[in-house]
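The complex appears here minus one protein chain, its other protein chains still in place.
Entry: chain A
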Amino acid sequence: MAVKNKKLNLKDKYQYLTRDMAWEPTYQKKEDIYPDESFEGIKIVDWSQWEDPFRLTMDAYWKYQAEKEKKLYAIFDAFAQNNGHQNITDARYVNALKLFLTGVSPLEHAAFQGYSKVGRQFSGAGARVACQMQAIDELRHSQTQQHAMSHYNKHFNGLHDAAHMHDRVWFLSVPKSFFDDARTAGPFEFLTAISFSFEYVLTNLLFVPFMSGAAYNNDMATVTFGFSAQSDEARHMTLGLEVIKFILEQHEDNVPIVQRWIDKWFWRGFRLLSLVSMMMDYMLPKKVMSWAEAWEVYYEQNGGALFKDLERYGIRPPKYEDVANEAKHHLSHQLWTTFYQYSQATNFHTWIPTEEEMDWMSEKYPDTFDKYYRPRYEFLAKEHAEGRRYYNNTLPQLCQVCQVPTLFTEKGDATKLSHRQIEHEGERYHFCSEACCDIFKDEPEKYVQAWLPVHQIYQGNCEGGDVETVVQNYYHINIGEDNFEYVGSPDHKRWQFIKGMAPQQKGDDQAEKTVQKPNAA
């Protein structure tokens, strides 16, 4: 007589997936199968303690992911079919997408590679399954972002060669080197870096308020891929927190190692996200919240609650958190004034914020904007008005660790440049901060190998000795189309044409090729 199968509950299903599909090896030694599991000094006593709180099994995973994809691609189709790019608030906004596609999307792909790799390196089945799902998620993010932006690529400049640019362009070495650093670390450091410090502590700042801002600026495609990706992130973040708790609970010797990684990766993530500060304050024509407000909610408040929770393991908040908290009043302004000066070498445009935007910044940054930054914009605007749009022709000094130009100021003194230097084996190295200098001192043998774009240009490794040749030939940035000031750029002219504010320019080939005339009969 057939017995009706009792439906398994969530806990049982997860148990079957992560326990009964794993086995103890008999004819090979465990340490030969998982050779990278021990060299970082992390001690794991009992892998069976690893638990994914979502208890996601493969059947549920595919079911929900498929549903997300169907919803997402229906919206991409609708967006493209209805010329959604014509409805965004202002074409200046598209420049944030150029930064996203070249700076962020390749990181999704790097994350896919990273999780595929570490997923092989853990002897615990629960950890392997979680890494495998996350690897597939990250590949999905990379692909959906490219699909979303391929529509913009038909109508705006600077989006045509993102993967190539990510590997070469000077400011893109900031995100690239971040992930390369994580992927060349051991498996436990990788999880602390990406799952915990980046996903759990920091990515909300990009994927929640910035994506809400994308919606506010009528970019239906971007907000949809952003939130769709972030719905996976909710799982990843949970994994990040569980990873940290699991490692800390396994052995007390793990605590100082993890603390050092948290200090390092909080700081590296904070430096990487300085690009997002500028996207939020300067590149969203309609603003949702300022970078400082987002930092308060998503780091100070949420991070505060998190680190209070971790206190019982002997973990304290990241070192130099005070510097990051104070920097929230300055970060976006210091970044934007720097990029403004180097627009000749970027795949996106920059501009002086409008009067209205500057008033918004005065309101959001009452102690810093009028005092330090508004006067700079007034000066630069005057220069531009008099036919001297300012470009800085001296290449910047880059930090050996985070690779951001040394543009930040000291905590408590916004007129004093933050700069550290040390000598190591006869060579001098420069840093943007005490925190980056600490990271170097901890592992100098790693960071002396950094591929610093400015050094590489000066050493003649970038197909030319002058900026113009490097930008055109080595970066694949089309001069006069992708780079320089926004006002008067081909993007700007095309936008004015779309909005019926200017006639189509004769000889503007790209506009003729791609712009659909509104109401064309």
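We take it that contacts are C-beta pairs under 8 Å (C-beta built on N, C-alpha and C of every residue); 3 or more make two chains touch, one makes a residue touch a chain; residues count from 1.
In the analysis below, contacts and distances are computed from a predicted model.
As stated in its UniProt record, the chain not included in the shown complex is "Phenol 2-monooxygenase P2 subunit", which appears among "Ring-1,2-phenylacetyl-CoA epoxidase subunit PaaC", "Phenol 2-monooxygenase P2 subunit", "TRAP transporter large permease subunit" or "Transketolase".
For the chain missing from the display, the contacting residue among A:R55, A:H160 or A:R260 is A:R55, taking the whole complex into account. For the chain missing from the display, the contacting residue among A:L10, A:M58, A:A163 or A:A385 is A:L10, taking the whole complex into account.
Of the options A:A80, A:L139 or A:A215, the residue whose C-beta touches the omitted chain is A:A215.
Per the touch definition above, the residue from A:H85, A:R235 or A:K493 contacting the chain not shown is A:R235. From the set A:Y34, A:Y64 or A:W451, the residue in touch with the chain omitted from the display is A:Y64, counting the whole complex.
Mapped onto chain A, the interface with the missing chain covers residues 9-11, 53-56, 60, 64, 67-68, 71, 204, 207-209, 211-213, 215-216, 223, 227, 230-231, 233-235, 237-238, 241, 288-289, 301-302, 304-306, 308-309, 312.
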